[in-house]
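All protein chains of the complex are present and in place, except for one that has been dropped.
Take a look at chain A:
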């Protein structure tokens, strides 16, 4: 049975020590993911805040960043690797950042755009300057969608960081590639299971972090919305 074989592969002590062991690969995989999500956040969050706050260039930017999603990451890694004369780390990171930017940008932008117009109008009318409005009202209220974008990006990056193995980096893509090459499916499934576990683990972690950073008032509001009957909810949307 392939799953039994995969479990056997996962538990094999040989795979748990040395430079090509599971812990090392998990570590490398994680590092690339963290680097990519962090890098993408540094680009996408300020950009999303800016276009969300000013309303300028939103459609164009979010649209073109979504077009980026159509780029196959594997092709991009290979291309960058060739263009940059074999600098593995940078080519992989750039490709993963390109993958992670669109969901974070869309989440941040949508988060800001989604803030109740009345709330923003009140903030302005009470005398908040543009930046006070952004930091004290728009950003806190955008956090649920922003965190959602981050979780989305993280899932995609964790799944896709496997491609780094193509250019010789010891991520969890390695057992997949190796296994496919020699038709050792136990290794393929074992690697896939590890990637899935990593993805779920990171997502749970981010969900927890979200609970900590998202203001209590917004979480209560979300719960109330869920409790409201669909018909009434439709009315609420109508009024807005």
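Convention: contacts are C-beta pairs under 8 Å (C-beta built on N, C-alpha and C of every residue); 3 or more make two chains touch, one makes a residue touch a chain; residues count from 1.
As a working rule, contacts and distances are computed from a predicted model.
**Q** Quick one: the chain not pictured, UniProt calls it what, "ABC-type quaternary amine transporter", "Tryptophan-rich sensory protein", "NADH-quinone oxidoreductase subunit 12" or "Aminotransferase class I/II-fold pyridoxal phosphate-dependent enzyme"?
**A** Its UniProt record gives the name "ABC-type quaternary amine transporter".
**Q** One chain is left out of this view; which of A:35, A:140 or A:210 touches it in the full complex?
**A** A:140
**Q** If I consider the whole complex, including the chain that's not displayed, which of A:72, A:168 or A:215 touches that chain?
**A** Counting the whole complex, the residue in contact with the absent chain is A:215.
**Q** Out of A:34, A:126 or A:197, which touches the unshown chain?
**A** Answer from the full complex: A:126 touches the omitted chain.
**Q** Applying the definition given at the start, please give the residues of chain A touching the unseen chain.
**A** So the residues of chain A touching the unseen chain are 116, 118-119, 121-129, 132, 137, 140-141, 215-218, 220-221, 224, 239.
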